[in-house]
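The complex is shown incomplete by one protein chain, all other protein chains being positioned as in the whole.
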Amino acid sequence: MTQTTAGVVELRIPRRAEWVAVARLAVAAVANRLRFSIEEIEDVKLAVAEACTTCILQTDAGDQIEIYCETKEDGLTVRVRSLAGADQPSPLPAEPEPDARGALGIFLIQSLMDSVKHNAGRGTDLVMTKKVSE
Amino acid sequence: MTQTTAGVVELRIPRRAEWVAVARLAVAAVANRLRFSIEEIEDVKLAVAEACTTCILQTDAGDQIEIYCETKEDGLTVRVRSLAGADQPSPLPAEPEPDARGALGIFLIQSLMDSVKHNAGRGTDLVMTKKVSE
Amino acid sequence: MDIKVSVREAPGHAYVVELSGEIDVYTSPKVKDAITELIDRGHYNLVINLGNVRYIDSTGLGVLIGGLKRVREHGGSVNLVCTNPQIKKIFDITGLVKIFGIFDDEDSAMKALV
Partner (left out) sequence: MDIKVSVREAPGHAYVVELSGEIDVYTSPKVKDAITELIDRGHYNLVINLGNVRYIDSTGLGVLIGGLKRVREHGGSVNLVCTNPQIKKIFDITGLVKIFGIFDDEDSAMKALV
């Protein structure tokens, strides 16, 4: 079984709202390879989409979103970060947004995943994990 | 409209059979952003999956598959190629397989897409395009 | 991967906003526009039917919350129709279940408006 579930899947999409659905479906397909329940797959899908939305709502966060998924027998780690494409200068360091924008999204990620870590630095960089239940 | 359909989506999956479904769903989601019909989306899905299968059936083709999608208002270009991951030495040049393995897959890609180009070199490297009808 | 929005008048000066599809960062502006237009036209008693919504994210929730805030300023209210367990769960987790009336069908949501 390890052979069929351990792996790395990397996805890059434009940092624009209309592409988040692609990340959502791809991550659902990745999670589907593990022994997650349908409910857990939905959780992962929403959490990753919220992380992408966070990337999009921030200003000055590059023009791409990278979704890096690492699957193991017992769970999934996903890193979602905004980054500048090769053909664009690096983004300026982002000021944290003063308003509550995105707070609900971050709260959902925290609720739906087993752990979330926010890497400091410019743009968004969230690492989240979810273990397969039982 | 150009704003919502022009973009680059890159996906890397392990070069193993169980991950092709992820490529298939991600590419279907990408194609869904264009004005393709449901039938055309199914065509793109199958063609890209066949290209991934070609990568997998070849020996000595690295440990990853890269799917690079470029969408424009009027159509989609997808490059599917096998490649060695960062943590693995480059693959040896692959001998063309002597048997017919994969012939049906290549035939399907040619039938379902508007154009297919096979880049010479080691491993698999297919570039295929499909235009939105009308 | 898309949203359909249909608005219709119901007996008793209420309006039903029927949504179907997925409400996310891309599609929620369309939902917001429909709700904002109704409120701008002076309709403050709304039933938002999420019966055919397969997915909602924080931006979608934000739109619903925004709508509720505005109609409340005019003494109105928003009731939701929702049966999808995954979506109900999202309302539970966020505590929004306490600020919206959530019903299994349009009839009950409508009756509870008055």
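Letters A, B and C mark the chains in the order given here, with residues in each chain numbered from 1 onward.
The working rule: contacts are C-beta pairs under 8 Å (C-beta built on N, C-alpha and C of every residue); 3 or more make two chains touch, one makes a residue touch a chain.
Because the structure is a prediction, the values reported are computed rather than measured.
> Using the document's definition of touch, tell me which of A:32, A:111 or A:129 contacts the absent chain.
A:32
> From the listed residues B:21, B:84 or B:132, report the one that touches the chain absent from this view.
B:21
> Could I get the residues of chain B that touch the absent chain, sorted low to high?
So the residues of chain B touching the missing chain come out as 17-18, 20-21, 24-25, 39, 42, 45-46, 49-50, 52-53, 56-57, 102, 104-105, 107-108, 111-112.
Criterion: only the chains that are shown with their structure count from here on.
> Please indicate the chain closest to the centre of the assembly, with centres calculated from CA atoms only.
Chain nearest the centroid of all protein C-alpha atoms: A.
> Could you please state the distance in Å, as a whole number, between where the Cα atoms of chain B are centred and where those of chain C are centred?
Going by mean C-alpha positions, chain B sits 40 Å from chain C.
> Could you state the distance in Å from the CA-based centre of chain A to that of chain C?
27
> Mind checking the centre-to-centre distance between chain A and chain B? Centres are C-alpha means, answer in whole Å.
Here the centre of chain B sits 24 Å away from the centre of chain A.
> Got the chain C residues that touch at least 2 other chains?
1, in rising order.
> Multi-chain contacts only, two chains or more: what residues does chain A have there?
18, 21, 24-25
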